[in-house]
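One chain of protein is taken out of this complex; the other chains stay put.
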């Protein structure tokens, strides 16, 4: 049996926890599959992983759900604020009927989803010291969000004034006051040293950050069942470890940021959740959500008080 | 390295030597590579289009070009020169000092060495060579040498390119260039003073002190430009990219409304010129984007890293090696190509050795800018020789001492990282 070559493109740096996980997958499948990992978006420009897979120029990618939503608007339900509650909820959604439904849509455009890859929950990180308990407190706050209208709307949905800005310029912009804040998972705040130029982290937890480990459907179908099984198991194991590492890191960073003199606290999440879901439901985004899917997802989560 | 890659490299070198524009040579050869390895040739379009589409920071380039062009057609340059004459014209070799100081100020507005040489250079070369005060080749040489500083002091187009390939903050890179730029300027003035004594260059009649306020006042709009840029970027008003637009707006308002030296027709002409320059540098970026894909597929940076680690050069050995290598390459290659294609190959090794990315950026920018004036292939050489109408050989002879002292400066900047990093650190850079 042939040992297929699978090229995996990711945007994370070589030193990222996830890069370790990808290497673990490659090592675990090495006997049957030649999995080559290209980190740092060196193989495929960021944002074009899906089309590269569809055109047969790439076998595997770490794909943001936002990018999938470009082609399958239904997927935008997973990119909306406060739909997913935490990692367990994310896992439950992908393991259940909703996941099956979403994965089937992905298969239709030639993508086979292997597993979601968690990388942290997005929290609001601000320079000004004013306390934020409700979305109203974020009114008029210039919040850097990634570019693109889905991301920008996420900022609007939590009450802020979103603005796009290159990631590498965020530190300086926070320091000079060009922006008031940014939103990212805690490990990113640490890696980019945002804590040096901000005064507080509001644990809004407005978005569970994840990508999906994706392989081209044709490539997947051309592999033997053993190879498929091997890749699936190796991926789930490595990603489960990486997920736990991220959770541990997030927990330990809360204390780190407090020691650095930042205020780290939880706002009235229920107020944020109500505000955000209302915003989404009256937007175009929700129009593309399949009937009943939001309820199905909510039913899988912890009942909200 | 595969034979396909070898053929691709040969194709670039060969067609470029035959005179095919470099951008086309890189795109064409990369397509050739895709054809050879049997890949989808549409990948070239994908790499170029998605690459250009995704690199927001590059948008500063056309705007910095536009701002510099507007300043060159307006009369800002003349006023600036009057001011510098009043300031440093009174010493021996005074116009040489004026040349350097005006470049330092002008570099605070323009991101490009060539723009500096053409804009300020034309006027000051006329001043210096009038009545045979300075040999034309000397005037050209010091113009070229001081123009090198242009992109080292912010704003800087080469630094934007480095930021692109290395994911470094433009804001900190810009700050990192300030002290090295000033030091290089000082070194040039020292060399000018030495040469002035040696050749007995004239002392200008000093501009009377009472003239100074008037001359300064006339130059204020020009002098304000760097201030506006700095306040824009570091005062929390704009990102570096947006600051470029603000600079262009300022130059436009000053030259049309304030100085009334630019008519609408001239303004259109300027936009047209800026767009042309933008396109000619953009095609190089496009070529580099697709060629870098080939380099990645071939895993060249990894191989280089392995080789370098094998030699165990250590941090300083590596920096020395990179500097010498790039200086030699600068004699033959065009600076953008070095920054976009060669520097990324060394970046993984530099990072693994713990070189600070801002420090490394300033080093390679200073290095490649010196390369603009090293023979046989140096755009600055061609430009100033065109301006002075003196043979390149003579310009090079007068340029040598200046290049020598700049390379000494490069050495200092390389081995004393503090010179580069103190200002970014003062501003919160924490590496």
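First chain written, first letter: the chains are A and B, and each begins at residue 1.
We adopt the following convention: contacts are C-beta pairs under 8 Å (C-beta built on N, C-alpha and C of every residue); 3 or more make two chains touch, one makes a residue touch a chain.
Methods note: contacts and distances are computed from a predicted model.
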Listed names "Cytochrome bc1 complex cytochrome b subunit", "Molybdopterin synthase sulfur carrier subunit", "TRAP transporter small permease protein" or "Quinol dehydrogenase ferredoxin subunit NapH", with the criterion being the UniProt name of the chain not displayed: "TRAP transporter small permease protein"
Among B:197, B:214 or B:272, the residue in touch with the chain that has been omitted: B:272
Sole contact to the chain not displayed, among B:355, B:369 or B:396: B:369
Among B:68, B:137, B:254 or B:319, the residue in touch with the chain that has been omitted: B:68
Absent-chain contact - pick from B:9, B:37 or B:59: B:59
Missing-chain contacts mapped onto chain A: 51, 54-55, 70-71, 140, 142, 147-150, 152, 161-164
Residue ranges of chain B at the interface with the undisplayed chain: 11, 15-24, 28, 31-32, 34-35, 40-46, 48-49, 52-53, 56, 58-59, 61-63, 65-66, 68-69, 111-115, 117-118, 151, 157-158, 161, 237-238, 241-242, 244-246, 248-249, 268, 271-286, 332-336, 369, 372, 376-377, 379, 382-383, 385-387
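Everything that follows uses one rule, which is that only the chains that are shown with their structure count from here on.
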Distance from chain B to chain A - Cα centre to Cα centre, in angstrom: 39
Sites on chain B touched by chain A in the complex: 39-40, 42-43, 46-47, 50-51, 54, 56-57, 163, 167-172, 233-241, 293, 296-297, 427-428, 430
Complex interface listing, chain A residues touching chain B: 38, 42-43, 45-48, 51-52, 55-57, 147, 165-166, 168-169, 171-173, 175-178, 193, 196-197
